[in-house]
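Here the complex is missing one protein chain, while the rest keep their positions.
Moving on, here comes chain A:
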Amino acid sequence: MSSASSDIFDAWWGWPPPVLDPAGPYAENVVVLAWALIGMGVVVTAIVVAALYVAIKGPARWKAKLGGEKAVWIGGIALPGVVLTTLLVWGLTLTASLTEPVPENAMRVRVTGYMWWFEVEYLDADGDVIIRDANELHLPVGEPVVVELASEDVIHSFWVPNLSGKEDMIPGRMNELVIQADRAGRYGGVCAEYCGGPHALMGFVTVAHGRADWNAWVAGRRGSPTEVADQDSPGVVPAITPPVAQETAPGGLSGRQVFMDSGCGACHRVAGTEANGLVGPDLTHVGSRLTLGAGILPNNRGTMIGWIGDSQSIKPGNRMPSYDMLSAEELEAIAIWLERQR
């Protein structure tokens, strides 16, 4: 099972994120500290166990020493005092870099926690939103990125173990966390603070791009969204190309029409259409996302249909109702339309 699972892990979107495999300087400090604390824990446990053994089965002379006042002063007060103080000072020094001010020109992203997904907004130098996305964070390799963390409802926590420590997302307050990826790749993230029923199914993906790749990604997202017309528009590439994907919805249904008629636009925004809701994730580029349901499902037509048709069986308690009143044809039409929103 293990080798097969790693294959999935490599090909998938980085879940579960490995917690002791840093891919950047900020995560590296956290991992060094983690190992130091684990190591100290082992040493202290070993000393306590050894002392316990001596106290129970050791020779009388050792027992007497162990119970003496000197042993208490040294082993009970001086040693922990020195060791813990050293660890504390060293640990604070090591993690100070996580909250140090970063260069003014660093890229800034605002990530807002919702029950139970992440909104991602890329900011320009003036703090204006230039790209709006959800559940996916794209970064250039080798540069520190300031993540502004906010919450719309309850306390969540932002954690990409490969890239940094975790930091709470608190309503009415903005926390800042600096992250940096030194190798291109995908890094899984999770909500690390219990925030309600589907908390454990609140994930996201961080994608670190090489320079050229990054520029292309930004250019693609900043331009007007790729053709958002209906399914009869030619030349649109579907999200993941299945063997022989149907290009038109069954029965000539208009996915866009079904989407609007079903009221999806009340919660979801699709740029260039009348769908303008801000309650749920922005779907302008949903077709190019790696996952659905906030990092929990691969994004393909089948999972899209399943998610729209009965998201409650996949992520019980999430804020999107199951649209099981829609016919199979209508579900498929919406899925085909959405996968073209790239």
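Basically, contacts are C-beta pairs under 8 Å (C-beta built on N, C-alpha and C of every residue); 3 or more make two chains touch, one makes a residue touch a chain; residues count from 1.
Throughout what follows, contacts and distances are computed from a predicted model.
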UniProt lists the protein of the undisplayed chain, choosing from "NADH-quinone oxidoreductase subunit J", "Carbohydrate ABC transporter permease", "C-type cytochrome" or "Carboxyltransferase domain-containing protein", as "C-type cytochrome"
Contacting the left-out chain: of A:25, A:113 or A:309, that is A:309
The missing chain sits against chain A at residues 1-2, 4-9, 11-12, 15-16, 18-20, 38, 41-42, 45, 190, 200, 240-246, 250, 296-298, 300-303, 305-307, 309-310, 313-315, 324, 328-329, 331-332, 335
